[in-house]
Structures are given as C-alpha cells and as structure tokens.
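Note that one protein chain is taken out, while the other chains of the complex remain in position.
Entry: subunit A
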C-alpha cells in the first residue's frame, strides 16, 4: 500500500475506530491496517500447479479457492472480502521460498496457505518466522516440528497410527514389513510404528526404503515372499504407490492374507492406478471421500459441481478446505484494525470448527489439530469404505516418538 493522503486518512480513521493502540499503530510497519486494507483481506495460495507434485497440489489449490469463494459468497469476513493471491511454486522448494517472500513482502498477505511436501514446508519456514507471518500447512506429515508461525491442519504420526497398528495386529497378525520411500517422512512414521509394535509384542521382519520415483518392485516383492509378513506397512509416496500396487497384484499376492496398510494412499492415487489394484488394502487417515456426514456431503457435492463429476476429494484437499474456514472463524473474532498474522494465530489457537471429517480443534499449545482418524478399506470403485473411526478426536503429539520432548506455547521443550 502506498502512502497517499487518501490511504493515510482511511488508515487513521480505521485505527481510530479500532482505537486499540492509538497513534503509533499506523506508523509501525506491521500495523494491522496494512493487512486488511480497502475492505479486502489478502491471502496467499501457494500450491504447485506444475511439476512433479502438481497432481496432488492442484486438488489442494482447488479446495482452497473453493473455500475462499464460499466465504465471499456468504458476505466475506466482517464485511471484508477475501482476495486470493495465487502463485505457482512449480514443485521446487527454492521457488517455494521465493514465492513465499513475494506473497509476504510485496502482496502483504496476512496468511499463506500452501505446501504438500515437507521439503517445501521446510523451505518456506524461515520466511514466515523472520517476517512474523503465518503459514497454513494442510498435509499429514512426520511431526517433530514446532514452529510458532505455522498452523498444521494435517495429521501427525500418533494420530494416524495409534488406532491403526493395534487394529492391524488384531486382525492380521504381528509380523510387519515396513516399506517406504527414501526420505524423512517414512522414516519418522516407521519410528512410531516400531514403538507401537514393540508395545504390542509385534515384530518387524523387514524395513526398507526405495528411491523416490522408484517403479520396479520385483525384488521387494520377493522379499515379501521370503519373510512372509502379516502386514505390509507402506509409506511409499507418489508414482511409486501405483507401481507397487500393480506389481503386488500381478505377483499373485492377495490383500486378504497380506494387506498393505498405508498412511499415504488416497483416492487420488487409486484413481491413477485403477480401483482393482487397490481393492482390499487399508489406509488410515482423518478423512475419506466416502465418510458419511452432512458436512462431507456438501463438501463433495460442491467440489464435484465445480471441478467435474469425476473429481475426487481426499485427506489433504479436505484439510486445505477446512483450514480456510478456520482462518475465517479466527479473523471474525479480531477487530478490523487489529488483524495481523500473529493476531490470527492467537485467535486460531483453541478454535473449533465442523470439518467434513468431524469437529476439529486447534491445539492451543502446538498449533496442530485434534483430528478423527479413520481406517478405510479401498474398494474396486476407487472409494474407501470406512471400517472404523476413532471414538474421540485424537490429540496431536508431534513429538510422540521422542519422550521428554514436547511442543509448547513457547516452543520446543526438552530437546
């Protein structure tokens, strides 16, 4: 915003109405007035529309824009319209950081919504911490992070696995084979899995990581044959998920005896491999498209109306959707002149909202969300049948696997 006389008068007026801090308010660089000017609130939308992860990020982008339009159609936030500033970081962490800088400094977005991969989140983190801005991250991830400038609305390991592992042990057996892509997320998830298995008297008969983008699972399948696990615990991501499922079925394995239990296989991956390859396998996630609730019905219907009959919603697009409504609810609580990224964060802490997956709540200390983990079984039509839902929302514990460490209001304790 340039400092013309007109803007100056308007700012002064708004600051006057808000009357909270008074005079210095308009002169300080981070003043609330700049964040919500001319009756609009600018938010950054930072999902890759091109590049390797565009497949998934496009759906998150869509869900985010849909939520913004819903909010505007209902009259905006306290009479102010939400304006989306869209950037395409092209699946490249360095570009993520550049675009984040631009959204925060040039466009003066009060919050930025984005990222699928942990690499891209880690790349933008310094920008948001340095500029005291706020990033909204809708993806399930490995935990072990405690930034005060990020709202985490996806699941962390303890939420996805706490019910899942005991259920798998009870129904299929104690021998697990852990297979993942070779990067941080699968390794952290497997740490949690191993701890849970140990408590249950289970056994890890193999642990293996394949390169990202790997598509030749012949040798891995032979190891399954040799070690005869009861469950294959998969944190393979991206294209590899498709190759793994196809080759698993072609090798003559059956999910009745040795199912794959995944934290990453969603409706999107199934659409890309064909339902018959996924049928019978299990995924644990807070949300499935097939979940029965009034909110989800509306969400799916609107999404399909807008993006086509064939389009699917899945756990990350759902989080991308509800986090925008969380943002709305938080900003509604703040006076017009007091809107700053930090005020938005403080207003979001402890907030509850009805999401398609159920009622979620933001933890006041670690800024992660209380979620409703579900166990879904993939069906031949490409949907998941929800087999079990946790009886209560599950508290997010990003440092679950690291006793003594916890993420508190003042940052990481005990590290």
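Brief remarks on what is shown
We adopt the following convention: contacts are C-beta pairs under 8 Å (C-beta built on N, C-alpha and C of every residue); 3 or more make two chains touch, one makes a residue touch a chain; residues count from 1.
Heads up, the rule we're going with is that contacts and distances are computed from a predicted model.
The subunit not displayed here is recorded in UniProt as "Urea ABC transporter permease subunit UrtB", chosen from "Signal recognition particle receptor subunit beta, a GTPase", "GntR family transcriptional regulator", "Coenzyme PQQ synthesis protein D (PqqD)" or "Urea ABC transporter permease subunit UrtB". Residue in contact with the omitted chain (choice from A:197, A:231 or A:273): A:273.
For the options A:55, A:195 or A:349, the residue in contact with the chain missing from this view is A:55. Checked against the hidden chain, the listed residues A:219, A:292 or A:391 yield one contact partner: A:219. Only one of A:167, A:209 or A:402 touches the chain withheld from this view, namely A:209. Residue-level contact of subunit A with the missing chain is found at 50, 52, 54-55, 58, 182, 208-211, 213-216, 218-223, 225-226, 239, 242-243, 246-247, 249-253, 269, 271-274.
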